[in-house]
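A single protein chain has been removed from this complex, and every other one stays in its place.
Chain IDs A and B follow the sequence of writing; residue 1 opens each chain.
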Amino acid sequence: MPGSHCTKDIHKNISCSTSAACSSPATTFTELQPLMASHDLPPEHDNSQLDRKEKDPERPGARCLQTARARFLKGVSYFSGDMKVFGKWMEKQFILLQLLDWVLRGAAQVMFVNNPLSGLIIFAGLILQNYWWALNGFVGTLFATISALILQQNRGAIAAGLYGYNGILVGLLMAVFSNKGDWYWWLLLPNIFMSMMCPIVSSALASINSRWDLPVFTLPFNILVCLHMVATGHFNHYFPQVLIQPRSELANITWAEIDVAQLFMSVPVGVGQVYGCDNPWTGGIFIISLFISSPITCAHAVLGSAVGMVSGLALAAPFGDIYFGLWGYNCVLACIAIGGMFYALTWQVHLLAITCAFFCAYLGSAIANIMSTFGLPACTWPFCLSALTFLLLTTGTSKIFKLPLAKVNYPEKNLGYFWKLKKQEKLKKAEKENNESEEQKKAIENEMILNEKEQLRLELEQFDEKRAASEASEGKNDETYVEGVEQQGTEEIRHDDLIEVTVADNA
Amino acid sequence: MPGSHCTKDIHKNISCSTSAACSSPATTFTELQPLMASHDLPPEHDNSQLDRKEKDPERPGARCLQTARARFLKGVSYFSGDMKVFGKWMEKQFILLQLLDWVLRGAAQVMFVNNPLSGLIIFAGLILQNYWWALNGFVGTLFATISALILQQNRGAIAAGLYGYNGILVGLLMAVFSNKGDWYWWLLLPNIFMSMMCPIVSSALASINSRWDLPVFTLPFNILVCLHMVATGHFNHYFPQVLIQPRSELANITWAEIDVAQLFMSVPVGVGQVYGCDNPWTGGIFIISLFISSPITCAHAVLGSAVGMVSGLALAAPFGDIYFGLWGYNCVLACIAIGGMFYALTWQVHLLAITCAFFCAYLGSAIANIMSTFGLPACTWPFCLSALTFLLLTTGTSKIFKLPLAKVNYPEKNLGYFWKLKKQEKLKKAEKENNESEEQKKAIENEMILNEKEQLRLELEQFDEKRAASEASEGKNDETYVEGVEQQGTEEIRHDDLIEVTVADNA
Partner (left out) sequence: MPGSHCTKDIHKNISCSTSAACSSPATTFTELQPLMASHDLPPEHDNSQLDRKEKDPERPGARCLQTARARFLKGVSYFSGDMKVFGKWMEKQFILLQLLDWVLRGAAQVMFVNNPLSGLIIFAGLILQNYWWALNGFVGTLFATISALILQQNRGAIAAGLYGYNGILVGLLMAVFSNKGDWYWWLLLPNIFMSMMCPIVSSALASINSRWDLPVFTLPFNILVCLHMVATGHFNHYFPQVLIQPRSELANITWAEIDVAQLFMSVPVGVGQVYGCDNPWTGGIFIISLFISSPITCAHAVLGSAVGMVSGLALAAPFGDIYFGLWGYNCVLACIAIGGMFYALTWQVHLLAITCAFFCAYLGSAIANIMSTFGLPACTWPFCLSALTFLLLTTGTSKIFKLPLAKVNYPEKNLGYFWKLKKQEKLKKAEKENNESEEQKKAIENEMILNEKEQLRLELEQFDEKRAASEASEGKNDETYVEGVEQQGTEEIRHDDLIEVTVADNA
């Protein structure tokens, strides 16, 4: 979802240390490595949840097991993470096949996942939920991607699905909130128009957000779906929307009536509601699709949904809303975004992600109440606003490290980048210390050179004087010459100065 | 309307190629030329709608006709475009006359037209509509301009009417939406206050928008009129507003009842609604005033109004609203702004302008529904937001060229600027190729110089050696000297180095 919405401006924002890191061949090397195939790289590149004991290579049985694991990891690497190898292979394929890849990645990018397999599983989940919605989602993603191609947007961003994820949400949610029921084919017209507007709005917002090195998140989707819904409204002949009205009486909350099973079920439902789906199985499938690409993302998604549920209970929300996952989906996205996606995951960042999820839940309730005045749903405005707020935060601690937008990938890789950077900093420090001692050496050398120069100068003086004397004895007007040189005031011996100039040139 | 709302910041945004273009005397020359008087300039400076065949100067009859046309064009040039000659002449006149010029230009700047004659015709149209409204509009423009003078804003911007156009809209619309009827003289008090606030809000918004090299459009007007209307509201003793309420039932739309004549009439009415006028004749007068200054602007205005009408039909708007021009006026402005005003007109930009008009119509409906919750009209918010979105768009194609804000004029002149720039780029390319061959020449020359130097060096060595030998025979300690020089390590023969330094100086 993030990453490439960067115009030229953001390059100014990227710190020098970053650019230093970029240019180092080591980083480039790891960039090209698939996720799990890192068994022969230093430990920071490994996935933490895979315990490995390959430190004893003497036993032949262990060696065999090790080889098997290596093969397994290599196999896993091909369809986890961002499937870079697959993406590279795709580049040489037929354009329609490529487009399919982009659409699938776009579907997964809603959850910040750049993985066509996850996208495929997500589409499966959508089909399980509702055929018509899935179709609308597909049409939305497709036309958003096509529109980005027409507008000649960044090809890398298109290939990462960064122009598709708003399209799928626009398509899905326009179908979800349409009051005409399923299979109302006319709906595809505004769906296609709004999907094709996505890249324009994305590009415009990126121009603004890039000034602070921020991603656009799902803001284009929020803007365009709200635009469509409020432009037509509930009382429209062609494209009526479901009726949403502000709360005007106390909700009936009796703690005795609470259904704990449904409460627990609300966690996967919350994940499903990111795509507007209330089927817990669909939510479960989405969780699996997240796990395939990035376990950290998956964990934060579940955590976020749970935080949303708890917040709903704390703020006296009607149980129905909580069961329906309305308190969860924004927190899911916010928790993923902060917890490892745009910040490098440390435990401070983990706490920050949980705080952000709580804040997001609060904000979700507020925005839902405000939007209902206009007959609108909250969409993912709460997620966007809370995540942007937390990304704008500046702190004095180095434990909360915001990745430059151009370097954002999936949490595991971000972590690798962060560690790399820290290592380089350490190396630089060490080097600096070395440099300092070297500088001392150099200073000594310089002094020696100066001494030599001084010596040379004296010799030159002697030489000149002698020559002058010898020439004077030859009856030439050398006195005038020496006088002229001395009048310059800034140089006494011109031969010496010549040498100084050239030394300065070489330094 | 745009142009001079630029603080120092925007200069950073202007690309080097632009500044290169500015400094070239050729551009400056065309800047000073009135619009139509370009019969002896290269074809890119001609108006496309005037076909000319002056390539056959041998026939005396043709020559006569040609002279007549040239004179006609020269005459036209005096009151079309931005009337630069008239503006220059005005600078030497009495301040009150100047102020009148600024007010008239301000009235026309609502439509991005910097032309006092258009402004005069627009005032005629307003008087045709309603005396009281016209008076309020005049007062608004006048006090907005005076306030800008007091606040010592940019004199060029004031003279172009860039501080007046928000004033006329504030004055007009406050009168239009007042519930006290015409000739309620107390209304002039808030009118004057709000008009005088225009330059402050304009300046503040320009500080923000200039970061993205964007104009402020009619945002100050939108802010201030909404401010006044919502601050007083419908239930106010002194300044009540007309009652605007959100739609709460299905509109009655029977296609059999549609009035095609009124539907076509809605196109000029839509142009008139930019100034809040529902009289089709007033709209027609406005179209004429646009044609005088810039035919491209005029064409896009009509096109935008038509797009708005079609959008209204597509989104099931009540026919009454469409007839009343409420779907047109924002699209008119958006279509003008994108179609040649802030982008150089190419056919891609033309398509973009139509897309923007459709988007603006959608947005117009949405904003009207939202604003009605607060008892407010949509004003020109939809135009501002859609045009700003489309101006923030960044694409990979050079066919969509956004003019730097400081270079924005009227579409025909913008086109000339764009062509000039392209030509210069081509010239630069050609020059670069020349330079490359020249560089090869230079490289050969440099090699020759180096060879000469090498030769000279050898000679100097010989010379020095010989002199040293001769001097050694004179019993001097030359060995030490030569040794000292060689200890330097970076230079072997000091005479040679001397030459190198000076050569570097000359390079």
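Assume a contact is a pair of C-beta atoms (placed from the backbone, for glycine too) under 8 Å apart; a residue touches a chain by one contact, two chains touch by 3 or more.
Model, not experiment: these values are computed from the prediction.
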Looking beyond the chains shown, say which of A:102, A:193, A:358 or A:383 touches the absent one. A:358
Just one of B:126, B:201 or B:388 touches the chain that is missing; which is it? B:201
Even though one chain is hidden, which residues of chain A still touch it in the full complex? 211-212, 247-251, 253, 314-316, 355, 358-359, 362-363, 365-366, 369-370, 373, 388-390, 392-397, 471, 474, 476-478, 480-481, 484-485, 487-488, 490-491, 494, 497-498, 500-501, 504
Can you list, in ascending order, the chain B residues touching the missing chain? 7, 151-154, 193, 197, 200-201, 203-208, 211, 226-228, 230-233, 235-239, 373-374, 449, 452, 455-456, 459-460, 462-463, 466-467, 470, 495, 498-499, 501-503, 505-506
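The definition used in the following text is that only the chains that are shown with their structure count from here on.
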Averaging only over C-alpha atoms, locate the centres of chain A and chain B and give their separation in whole Å. 35
